[in-house]
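Sharing a structure with you now.
Note that this complex is displayed minus one protein chain, with the remaining chains in position.
Presenting chain A:
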Amino acid sequence: MTIVEIGLPKRLVELTLDGESVRVPEGATILDACTAQGKSIPTLCYGDTLKPANACRVCMVEVEGARTLVPSCSRKVEPGMVVRTDSERTRHSRKLVLELLGSATDLSTTPHVDEWMSACGADPARFGPDAATVAQPIKVDNPLYVRDLGKCIMCYKCVDACGDQWQNTFAISVAGRGFDSRISTEFSVPLPESACVYCGNCIEVCPTGALSFKREHDKREDGTWDEEAQTQTTTICTFCGVGCNLTLHVQDNEIVKVTSPHESTVTHGNLCIKGRFGWQHVQNR
């Protein structure tokens, strides 16, 4: 039986969202309110298992009386708040943020970004062919992970998952400053020399494919990665008694990736190296 934490009853807060009066539980964010209303707000650095990093600025909305736009993923609703998600200012901001990101970063494996860009008419090429980018060689320094930091949008999610929000390993951090800042180990040493324990929780939260499992990366490279053909089966890890949920991604009767449901009260999407990578024996035929 799954135990669901229902908490104390919450007061409802009334606000105006795009001209409509809506009521959401106290403590909800503007994004929660939008989701409840069926409004889709694009997000990149928001993670359902992480505290808001407020970094990507894709989800900005207009709140009446505020000097600047506000991040809907972290700003909590207040009674009487008047929120606009589709004003000229928010549309301009979303378009420009996507253009800036697209001009500097390889977004080819970022889900939904093409739809968002065409919806707001974003053209990342308009900054010209000489616009600086974060392109750099792919890092493959271990058998489990691939780091393609040319795809990194600096959303902080991997750092937060590795650090005090989940894993408490602190193998990676943001280093440098400004446009030159990068996700890095100390002195950029290879992962095997760092504190990394290969839990894969950074990869789980990466929104752009900058971090990926070696297996997935290799299959994508040789053109045999086919998400359509994959089945997902959730089971329980057999390595210890914690009872983590594992979701096995299977393609052609072969496990190609292991994740964990974010809503699992045991893992919240996190696993350890054994659950995440210790499945080869299953395939010894």
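Odds and ends about this structure:
Basically, contacts are C-beta pairs under 8 Å (C-beta built on N, C-alpha and C of every residue); 3 or more make two chains touch, one makes a residue touch a chain; residues count from 1.
Here is the rule we go by: contacts and distances are computed from a predicted model.
Looking at the choices "Amino acid/amide ABC transporter membrane protein 1, HAAT family", "Glutathione transport system permease protein GsiD", "NAD-dependent formate dehydrogenase flavoprotein subunit" or "Acyltransferase family protein", the name in the UniProt record of the chain not drawn here is "NAD-dependent formate dehydrogenase flavoprotein subunit".
For the chain left out of this panel, the touching residue among A:15, A:50, A:83 or A:101 is A:101.
In the complete complex, the hidden chain is touched by one of A:24, A:50, A:113 or A:172, namely A:172. Considering the whole complex, the residue from A:19, A:38, A:65 or A:128 that touches the absent chain is A:128. Within the complete assembly, residues 52, 54-58, 60, 68-69, 71, 74, 89, 92-93, 96-97, 100-101, 103-104, 126-128, 130-132, 153-154, 163, 168-181, 184-187, 189, 193-195 of chain A touch the chain that is not shown.
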